[in-house]
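The structure under discussion is supplied below as structure tokens; questions concerning it will follow.
For this view, one protein chain was removed and the others were kept in their places.
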């Protein structure tokens, strides 16, 4: 209607004190019931109930505020946060910041779910057990794997769990000592290196070549009888699909290793390609990404871990089983790796994902894949065509990327001295959440990894492109403006210190006060 | 801690288009179920079910958006709004912008309430009927009146309802024709003039004198055999308590009129003074004010209407009665004025108020009164002492005001040319909602009417004072800054047009488009 | 334990703070603050109120146990309508009206509450499209209030006092109009017992140059669509009367907007548009009129007018305030107080989500299931569907005189089956005998109807 390409934005800025600064001695945010008179009579003073040496000598120095002020404080902080709901959250590539349907929040907030204790008699939890059971069926179909656990509390824990299964598997084969190497690719998410390492493996990182993925030769070079397995993210963060993944799998299998797919970034592949067809042994999905659970300021989350029939017995306990009459939690799995988490897992995320799949169905999920890849390529096309100083290294220029892409601002940086950090901060002046650059090590210079998933409209993607067109222009015309950004955020530029010395660390208000000599 | 008196504020500014501008043909925000096949088979085309001449020929030109975009749009608009929860909402005097406890929202959103149909068999609504019944008991005790109706959907409708009862009462006395005058005071809320007038009365407005209320002589002058009644707001907007109200009541009673108290601004009087002691016949409370229901961007609300035993029979129907076994809706009230509203009323507000009174109890409500009056006088004291150019006209300087006060910026305006509109707008630059100046006619020049009710902390009141100190300084030092405010709001100054010609009115997007010649 | 409570909702109830503030104002205690209130006006002693449940735990348990004594339409299958409707409420509506900012804003204006003002402008704009009219006021207390105001507008516009409306109007609305328009003469027009439509002959007979307006509901209270609406409008206009139509907004995706068959003023109940019933708490009133000066000047509710400044920014200002009682006290056209802003915003969200297609599907689904229900119920032995020749939207009347039973009995039995039967009309319209007004919505499923039919059949025929 009105022809406006860029919005005149300012994020809410409340200049809000730290909660401790708002404290007034004596104020109460909430009261508890008084102790029932009979109980007081029965036991006398509270002191009688605590061993002398365990009495808290000094009450915790928590702030004291009345209820409206606590609420107001955190509401203001919420306004100073750009969640997916409120911004065009395309920048956080590899995170699939998609719309989390509000109806699903009603489900998880229903007391019929929120007030369930995990140890309740199964008679009273048939509804939720059935949902878990049926969702496992759904995930099996989507991935082609034979069995799933939803116990991992995030993608990282699922990768870890996969590493644990690999370890156990080789131990059962009598090769526990020998097979102590895990291969992964440098562009795979860092957790594909870190989690196996935490599980005790030596990790080998394969470098990509100009195709965006490593060559078969590179792989062959590192595969050996020490190889326990390989962890591959496909597509990798660059949005380049590794078409020779099957060859990778064959090579590792031949060497006696197991193959793991990191399908956290599955959003562009629903109904298109699965783990099964690549002959994968273990995989995981991030239900808080492709399956739409909100990211919750960094969790709670769920990593759905899928394995083949052969490996099923290793999955964490409990599993949800069905005896023909009722659903129950089965702890009787002697080969299981055990437990990663108390009870079952973050079932709230499973519940949302279950609702999500049910409302989309097969066609809808395929539409998710198609539109997310279409959106991504549309964005790439416009960016490369219209934004000065940006490029998309690697890959075959004739081919489409999947649902995300890793750009580089290398040229812009060389031309103007404005780097990806500066651009990132400047984005906030136009209403964007800080973007994801790249995992470490940053082998693509001045990286920027957007992922315009299917829940953004063409208009929004267009606005997004316009913003970076504008910032690029600014970088060429007025680099200082970009370098000193943000100007419309809740706080201004901090001179970007990097705190790397433990002595400079201030993660508690009490430390700040100590450092400042404040009582 | 850190010594900061004023915050560096900027309200969220999204520069958000009108929802119609965001439309893309074909997009869907929500889908409905398909028509069940059997039904389609049974009835064929939809056309068969609509008379030819009632078929909608052109679908309504509503915007077409997907769900995430609808959500995002309205979330952004919400951030561009300074509700009580998020700002120090002291400025809206006479509105009692107090904290609305979040727990009460859980009650009204519980399906056990939200999904009740008002015509359900009473067997299935005993819980809510009991709450209404018991809340009537509570209100009787608080006010000393004998009977209450919660049917009025706000203070205005309650005043109207009181006028309706007065009319009916005099009709029943055979004086319907004769008694056609209502007296009120000019500082009483405009509804005390407007609602009786809507009910058919002639209205006489008494002017205050320098005490802040009219004199007995003024009243006597207008009382006559035509007097149907008097509507008094006490305390009036100035926060001055009319101590001779009983004398007023006696005079009107003597003349055969009825006396109505507008207790919308009751917050400072809980447990202190009641309608009963002033010998009042009818009164009303705004449950959305002193009783803490949120104001909801201007309703829904509830005006609790209280009357004496003698007038009870006139209250709107239905009433909630109890037959010793069960609660029921009683429509059998032949003298009733009838209905103001379908069904019973905004029971959500009653439910919240019921919870509110239960959690505070007698002592808590008295504390509400004391602290709201203390807060108010503390604010007045500091303002008059520290803010240049402000004054609090009328009243006895030695006496305390009640829960609110009407200031005047007359001096500041004379000194600097900055008026109350300018100051009001400038307040938003410091994080304040626009303030309430005065009802019309504005007999106090350059008015400003704050009400720092009991839910604000001393720190917040101090911040509030600091803001006006600062703005006053600005007015004296840099008046342009204030006159061109706001600078940190979602939009900038509009050159304050007053739209008073119907030809300039644009209340629908379609009219805007027409005026602009946009298709 | 502590005797003196520090209240979570009252920050300054902390003794030390209170003392400090009292000192600042020069009072020795809180009582002194009230010294201007004469003794004879004071409460003697203290109020006798229920014991305080100061902790949230106790409060929640207390209130929840009370609410648990209710059975809701979520637990029962509901066929009650009659002015408050069990439509589906999209989750996004709840999300937005639950936002702290909207929930707790009030009358703040143009700058600080720009977002709220825009949402309200969008409400009036969206209703404008739905009813196909240019001028829409902010929502009123309820549909009945809108009807009353529309009729009063007709009086102010014509100077006449007679109102013509159909005999089939609900008693609730009739009571509202009798009250609000008590200075006017309300005359009832007969309606056709086979179609439910207004009897045009009776209308022609009664209309005159005293008639301020002809008021119709379309669909009518008894559920029928008024096919002769356009003719009624023509007759009204021929007599210099205003033509007022009260609509059900949930019908407007499929049923013609009243302005297109001649309505001058449109009113109606807002609640179907994304607002929970809440025992009637969800009501609101739609009010729209022609874009003509006399209409505008006579509409008493707030107008938030769009204004564009020289930077191309839109702002929204309360406009033509002299009409309103806020501005002009008794000289305003009617009185105006706090109405239902939050429901206006909610309806805006609803209509934005639904769009033209959603509103179409809504109407479509209701028409199919409504007609199915009507047909199926008519096939039960002992049930007679009234106004069979007429078309219905979402409500219809069944009569069970032939069964010898009363609606009250039947409904009690349905209740045992967790069904809320249709509204009993036997007291409301004696002429209709033992009749009930049944209502369906887009939430009603074929199986709900089938179950109802089965139960009704059992009750009536066994």
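Letters A, B and C name the chains as they come in the text, with residue numbers starting at 1 for each one.
Assume contacts are C-beta pairs under 8 Å (C-beta built on N, C-alpha and C of every residue); 3 or more make two chains touch, one makes a residue touch a chain.
These numbers were taken from a predicted model, which means no experiment stands behind them.
> Which displayed chains make contact with the chain that has been left out?
Visible chains that the missing one touches: A, B, C.
> Would you mind spotting which of A:145, A:166, A:259 or A:349 touches the chain that isn't drawn?
A:349
> Touch as defined at the start, partner being the missing chain; which of A:271, A:445 or A:479 qualifies?
Of these options, the touching residue for the absent chain is A:271.
> List the residues of subunit C that touch the chain left out of this view.
56-57, 60, 88, 90-91, 95, 98, 100, 442-443
> Touching the hidden chain in the full complex, which residues of subunit B are there? Just list them.
Interface with the chain not displayed, on the subunit B side: 2, 24-35, 65-69, 71, 75, 101-103, 105-106.
Note that only the chains that are shown with their structure count from here on.
> Per the centroid of Cα atoms for each chain, what is the distance between subunit A and subunit B, given in Å?
That pair's centroid distance is 45 Å.
> Express in whole angstrom the distance between the two chain centres, defined as the mean CA positions of subunit B and subunit C.
Between these chains, centre-to-centre, one finds 19 Å.
> Can you list the subunit C residues in contact with two or more other chains?
Residues 5, 7, 9-11, 17, 54, 56, 90, 92, 94-95, 100 of subunit C each touch two or more of the other chains.
> Any chance you could list the residues of subunit B touching two or more other chains?
Residue numbers touching two or more other chains: 11, 14-16, 18, 20, 27, 65, 67, 71, 75-76, 79, 85-87, 99, 101, 455-458, 460.
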